[in-house]
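Here the complex is missing one protein chain, while the rest keep their positions.
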Amino acid sequence: MSERGIQWFRFTAPANFYDLAGRLIPWFAALTIALFAVGLYLGLVVAPSDYQQGDSYRIIYIHVPTAWMGMFLYVLMAAYAAIGLIWRIKMADVMAKAIAPTGALFTFLALWTGALWGRPTWGVYWVWDARLTSMLILLFLYLGYMALHAAIDDRQRASNASAVLAMVGVVNVPIIYFSVQWWNTLHQGASITVTEAPTMATIMFVTLLIMVLAAWMYSVAVVLARARVELLERERNARWVQERLEGGTK
Amino acid sequence: MMEFLAMGGYAPYVWGSYLIMAGLLVVEMLQLRYRRRSLLAWIRRMARLRAQEEKQ
Partner (left out) sequence: MFHPLLALLRRDLTLALRRPQDALTVVGFFVVVVALFPLGIGPDPEFLRSLAPGVLWVAALLAVMLSLERLFSDDFRDGTLEQLLLVPEPMGLLVLTKIVAHWLITGLPLVLVSPLLAIQLNLRPDEIAILMLALLIGTPILSLIGAIGAALTLGLRGGGVLIALLILPLYAPPLILGAGAVDAVMHGSSAQAHLSLLGAMMVFALFATPWATAAAVRIMLD
């Protein structure tokens, strides 16, 4: 087995993917813990409070990463789903399905933290701001994808049908975003704009970057772990599963 | 320390965000571990049953 010179096609074989993911997960988990530790320390203790928003602005350190991950994971999920649909690669569907719950979770957290940030900043928990509204619709898209995948019993059909849905969704996300933004500007004028300091202090920027990376590493670790479980579930009767269990592995 | 926890008067919002996020991430990981363990247990049980059948 050659460790150097990655042969990408090998990942599409379930057993290889299972082993490789198993080896990678601890590294990503360690990175996640380290980055979160540093990021939380910087964000909650070191970074000075904002002169306008006081300490409430510290929510930005989790609001922005969760929002980015929520959006990015949807695109990634749709990309995997499309690969699975077009090239009939089963592993791609496993990845797409494994991404969905984590993406939905991050989207929910972005909404939650957005609401809790909105209360001290705007005086209300929820405003029909373009970003919040689009995120809400994104959450519905995630739920629809998961519901459709779960509703179809035949595995191949489930993966293909939900892939079509994911691709339709990904085309729609920008349309939804721009139409909501347009609607929003028509209805509210400039009454609500997030006060963003024109030049973000370096420490804030670095902290934000670290937190984004932490969320990334967390997503990779959890998605790989879920993909492994998903794979075991699908291939429970395959020989490679039996072999690995007899070896007493994890 | 108390000053840190008070978050300049914004404690419910800041901690409400951070703790819910931490809680949900932990729940996600625990749920995944539970799913994995029960699946492995099932696969092992089936393997044992199959081995017994082969002996008979």
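Points to keep in mind about this one:
By written order: A and B. Residues from 1 in each chain.
Please note the rule applied: a contact is a pair of C-beta atoms (placed from the backbone, for glycine too) under 8 Å apart; a residue touches a chain by one contact, two chains touch by 3 or more.
The shown structure was predicted, so the numbers you read here are calculated from the model rather than taken from an experiment.
Although it is not drawn here, the omitted chain touches the following shown chains in the complete assembly: A.
From the options A:42, A:94, A:116 or A:165, the residue with contact to the chain not on display is A:165. Of the listed positions A:20, A:89, A:143 or A:206, the one in contact with the omitted chain in the full complex is A:143. Among A:30, A:151 or A:201, only A:151 touches the chain left out of the display.
Counting the whole complex, the residues of subunit A in touch with the unshown chain are 137, 140-141, 143-144, 147-148, 151-152, 156-157, 160-161, 164-165, 167-169, 171-172, 175-176, 179-180, 182-183, 186.
Criterion: only the chains that are shown with their structure count from here on.
If you check the complex, the residues on subunit B that touch subunit A are 4, 7-10, 12-14, 16-18, 20-21, 24-25, 28-29, 32, 35-36, 39-40, 42-44, 46-47.
The touching residues of subunit A, when paired with subunit B in their complex, are 40, 44-45, 49, 54-56, 58-59, 62-63, 66, 101-102, 105, 108-109, 112-113, 116-117, 119-120, 218, 222, 225-226, 228-229, 232-233, 236, 241-242, 245-246.
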